[in-house]
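Would you mind keeping the following structure in view while I ask a few things?
The complex appears here minus one protein chain, its other protein chains still in place.
Take a look at chain A:
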C-alpha cells in the first residue's frame, strides 16, 4: 500500500528524519511509534504531502506519491480543530468537498455517518457549542467520510471517554475489514497491542525497529515463565544450568508464584520435569515482553548508547 524509501527531512537546526524506510502492507493496521520529537509528525506530514522530503521517495499503491492521491488519504492530526463559528454540517461538507467529493455525494455520506454515530441533531450546531468529545467525533467522521484507502490517525483516542473509545475502535476495525489500510500513531501501547498488525519504532529521527507485531515480540522473548503453585514442602531454589529465579512471591519455604528464566539450551519442559515431583503446579504462563517494555527498553538503550560506545573504545585502548 505504502512504501517509504530512504526519507530524509532536514530542518535548519536538526534532522527530523534520517534515512527512514517503511513498508505498510495493504489492509493492515500499522503502528507508528516513537517518543515525543522522534520525527513521527514529520513523517505523517510528508505522507500527507503537507511537506516534502529532502530526499527519498514514497510509493502509494505502486505509484509515486502525487497530489492525485490526496483524495484517497484520510488524516486525523494530533493537533485537531474545526472552524468554531461554522455549522457542523456545512463544515463537514466543506472538508469532504475539499477531498474531492461532490456536494450531493458528501451530503449523503455525512448524513449516513451522523445517523450511525447518533449525531443527527448536530447538523446546525456550531463547533463551539459541542463538548470536546463531541468535537473529536465530528473530526473522526470528517477524516473517513470520503472513504479513503489509507487512513492516518494521530492519537485518535485522546479526549474520548471509555465508551467513545470503544465506539471509535469498533469503527476503526470495521473500516479495516472493509479494506482500508490504517496508520496509527499513539503513545497508548495497550491499543497498539490490541489493534496493530505491524509496527515501526522511530527514535531520534531514525528507524530502530520494525516488523510484524508477533515477530517483534518473538525476538524479544526472554524465555521467562511464571509458575503458580501450591506452597511446596521444601524450599524452591535456582538450579544451575536449568533455570534462575527472577522473582518469587513469599519466602523460599512458603512460595506460591515463581518467575523463572530458563537457561540456554533448556526448555520449559525440562524445568517442569524438575518441578513436578517437588510441587503442585496449577498455572503456567510465558512472560512475553509488552510493546510498552520493548518501547521503553529500545528508547532508553539508544539514549545511553553513546556512553556505552565511549567505554568500549576505552576498553580497546587499554588492551
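Please note the rule applied: a residue touches a chain if its C-beta (ideal position, glycine included) is under 8 Å from a C-beta of that chain, and two chains touch if they have at least 3 such contacts; residues count from 1.
Throughout what follows, contacts and distances are computed from a predicted model.
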item: Hidden chain of the complex, named as in its UniProt record, picked from "ABC-2 type transport system permease protein", "Septum site-determining protein MinD", "ABC-2 type transporter transmembrane domain-containing protein" or "Hydrogenase expression/formation protein HypE"; value: "ABC-2 type transport system permease protein"
item: Hidden partner chain, touching residue among A:16, A:95 or A:262; value: A:95
item: Among A:23, A:49 or A:232, the residue in touch with the chain that has been omitted; value: A:49
item: Residue numbers in chain A that touch the chain omitted from display; value: 12, 45, 48-52, 54, 67, 70, 73, 75, 77, 79-86, 94-95, 97-99, 139, 142
